[in-house]
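Sharing a structure here in structure tokens format.
Only a single protein chain was left out; the remaining protein chains are all shown in position.
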Amino acid sequence: METLVADIWRSTPLVLLTLVGLIALLVEGSGKGRAAAVYWISLVGTIASFVLSFLSLNTEEAAFNDMILQGGYAAFFGMIFTASAFGTLILSRSYLRRLHTERGEFYVLIVFAAIGMMLMASAIDLIILFLGIEVMSICLYVLVGFLRTKLTANESALKYFLLGAFTTGFLLYGIALIYGTVGSTSFRAISAAFPAVSNQPLFLLGAAMLVIAFSFKVAAVPFHMWAPDVYEGAPTPITAFMSTGTKAAAFAAFVGVFLGAFQIAGSKLSEVIALAAAASMIIGNVVAISQSNLKRMLAYSSIAHAGYMLSGISAANREGETGILFYLATYTLMNLGAFGVLSWVEQKDDTKLTFDDYAGFSAQQPFLAALLSIFLFSLAGIPPFAGFFGKYYVFLAAVKADLTWLAIIGVLTSVVSVYYYLRLVMMMYFQPGGATVEEPPAQMAFIAVTCAAILVVLFGIYPSLIVDLTKEFLNI
Amino acid sequence: MLEHYLPIFMMILGGVLFGIVMVKLNEWLGPRRPTEEKLTTYESGMEPVRTARERFSVKFYMVAVLFILFDIEVVFMYPWAVAFRELGIIGFVSMTVFILILLIGLFYVWRKGALEWD
Partner (left out) sequence: MNVETIFFYLLGAVFVGSALMMVTRRNPVIAALYLILNFFCLAGIYLTLHAQFIAVIQILVYAGAIMVLFVFVIMLLNLSDERRLSEAISFKKIVAGGLSVALLLELLYIFVYRKTDLPTLNAERSIEIGTVESIGRHLFTKFLFPFEVTSILLLAAIVGAVVLAKRRLD
């Protein structure tokens, strides 16, 4: 009993967010018109969980019979998830109110999805990993199809759900095969048994199934087909959530299993991941060029970014791990910001989402155009913005792991990506037109996006702010 | 080991056989003299209109999904009940927490009117 209570204290970021989610649901059920109350409760909950995660960064302890690891790695990701959920909540409020479909469940599901993500990052047992992925995915299926009367939303929710359910099958089959060879689902036991089982066909088959499942969740080639359609049909704040929080959670689990439980450096698994990384970088960036819809363009760009980060996993060294953590933290900021500005410009009926709709944006809204430009420059990886260092770290890791070819592909495709990011900047600044926002963005949302932009610049100039945080628990 | 399940297999076998035998026995023993009137859907003379295969209302779906979710909740109570004595107070508390969390779900469903047949 005492250990149980101690474990609960140890995992306060997770427990608190769960309690907040439950209270928010109770409030939502208690009567009509409670959406605003639910929104504020969720918002406060994510902030509190963020702060608690930050405070527990320096202590790393296992809890609940070696089921989850709290503090350190999990706390770092907890900060990313709660920040992403916070941003999504703020963007959702004005988005939903504009569509007159504000409902408390939307916010509750965002909180529950964040809980699932935190479980994925803190899992040191495949069972918890699976449960975390499912909690997150079920919330996302619903959030994507939340606007029930919109046909594209229905289509994307159905596509996401069917493919996601199929992926769950792969994940479970993989877990079952690994359990079959190792005899345990605990990361510690798998790690201990890895040298002995790593060449057994059954184990490799299980690991391959996990690669498939995780590649789907991070939207890496060849399991990326769902991403553009789902990103396009989902409500824009949810697209932002999926491309930041979900992606970070999937990478947290990917890194946890393939660098924590397995030791894949120099193995066949590392080669497979390197191929997926190369394919994601090439296909994501090349196809993004031909997109005219900005949400689709950012979907392909997110596939490309998954490729950059996968090269960090394939490198399987400390530099790679740090690189991915840095990348995810900054990527969350820049993508949330970019989608935030997009959600202000877009109209109720899904129009104003193409490049041409941004002609002359800088003349009408000079500040918003500047913000969007910062995010785009950062996504393109142009120094001194944070996106540059993210790429720098993962490519450096690839070079150190004798995967120079992968780093070369990464650099070349990054150059390609500059074209489509800057095309939007050119549109805003050098094309005449009257692009503007329908109504001025809500104050809080505006402040949040501005903060994101400031942080993107700050982390670009002082990357050590994040890197030092990760050093604490990665023991470099 | 498997002998323990023998009564269950006997039961299933008995159930299946009983069903088949009764239907076949009826066919075999009962007199069958069909006339045109007897073969109509309603012997009262009512003419059937439209197809009988009506599309079900989506309301059933709501009920079915909620049934499954709460059914899974009950499934967890089975091993809990069997091991209840050795688990002691921790087992009791953990099941209480589990049920409380799902009670919030029930509360929500109820207040949203998802249990009503509207």
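Order of writing sets the chain letters: A and B. Residues in each chain are counted from 1.
Quick note on the criterion: a contact is a pair of C-beta atoms (placed from the backbone, for glycine too) under 8 Å apart; a residue touches a chain by one contact, two chains touch by 3 or more.
The structure presented is a predicted model; accordingly, all values stated were derived computationally and were not measured.
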item	value
Touched by the hidden chain, restricted to displayed chains	A, B
Listed residues A:G183, A:G266 or A:P366, member touching the removed chain	A:G183
Touch criterion as defined above, residue of A:L43, A:L57 or A:C139 at the omitted chain	A:C139
In chain B, positions touching the absent partner	1-3, 5, 51, 53-56, 58-62, 64-69, 71-73, 75-76, 78-84, 86-87, 90-91, 94-95, 97-98, 101-102, 104-105, 108-109, 112-114, 118
Residue numbers in chain A that touch the chain omitted from display	4, 18, 21-22, 25, 32, 63-65, 67-68, 103, 105, 108-109, 112, 115-116, 119, 125, 127-128, 131-132, 134-135, 138-139, 141-142, 145-146, 148, 180-181, 183, 200-202, 205
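Convention: only the chains that are shown with their structure count from here on.
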item	value
Complex interface listing, chain B residues touching chain A	89-90, 101, 104-105, 107-108, 110-112
Chain A residues touching chain B - in the complex, by the definition given at the top	1, 4, 22, 25-26, 28-31
